[in-house]
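Have a look at this one.
For this depiction, one protein chain was excluded, whereas all remaining protein chains were kept in their positions.
Our next item is subunit A:
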Amino acid sequence: MRRSLSVLFRKEVADHLHSWRFNILIALIALTTLASLYTAAQTIRSVVPQADQPLGDIGLFLKLFTTTDGKLPSFVAFVGFLAPLLGLGMAFDAISSERNKGTLVRLLSQPIYRDDVILAKWFAALAVVGVFFLALGFIVMGLGLFVFGIPPTAEEVLRIVFFLLVTAVYVAVWQSLAILFSIRFRQAATSVLAGLSVWLFFSLFYPMIVNLIAPITGRGTVDDVLREIGRHQFLSRLSPVTLYEEATTILLSPDVRALGPFTLEQAIGAIPTPLPFDQSLLLIWPQIAGLVAMSVVLFGLSFVLFMRQDIRGR
């Protein structure tokens, strides 16, 4: 790591930890986590008696993350909903605030590379969020131990850690978008609104639009239907929300064996056991790669935009 990058990184991390904004966001997420954990602990008893398998096989620990009583969403749903908010909230004014405070020009008149400034911001926000999510996940696991009295299996721990890492990557996508907007827009309010509109678009409207332009009618031959589904899936997967949902579903529900259509032929002879971890991971590797790629592309755009910008005072 270049020296100036590490100096800036330290400053950014300190900034986040001291800022009201970050602490409010964290408190919000910690609270919702506890709420969903509580309901999960309440309802998980209804999951267990149905199982006639050993407890380890049904992934009891994973159920902690996905179970819901129907009133409050599950932990996964909460995180999926709040992660973009966290990403946007952490970075929507990353560059514009420095510009408006007049610190950007002072910073850039020091012998540092321009990209160090945005890289430091990106890494710092990601590090802080990553550490926070890992901590949160471990707290949930710890509480799970407390509630069940059964330790998680190694595989469950792996799945949970990967789930948390994928969440961090997902946050990074939104963060890159927020940084891009903070470079493009001088006003923080404009940047927030732009970020929120993209978020609303992808989480609410985009699925509707996909249904509209690539509906699954289920009519025609098998090939027709498969083609319909293929088109539908392709379009849905252009959205980071879909990618994240698919990745977390597979990671936390080992009994889900495929994301696409499943023909009767394929089902015949298959043993209905949970997938091993490496198979699940293999299944969602493209999703993870897609999320990373989105993040990198957005960051690349910010980079190009920032390099070509004239830096002036306020």
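The definition used in the following text is that a contact is a pair of C-beta atoms (placed from the backbone, for glycine too) under 8 Å apart; a residue touches a chain by one contact, two chains touch by 3 or more; residues count from 1.
Here, contacts and distances are computed from a predicted model.
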Hidden subunit of the complex - UniProt protein name among "NAD(P)H-dependent oxidoreductase", "ABC-type multidrug transport system, ATPase component", "L-lactate dehydrogenase complex protein LldF" or "(2Fe-2S)-binding protein": "ABC-type multidrug transport system, ATPase component"
Of A:V105, A:A267 or A:V304, the one touching the omitted chain in the full complex: A:V105
Interface with the unshown chain - residue positions in subunit A: 3-4, 7-8, 11, 15, 18, 98, 101-113, 310-314
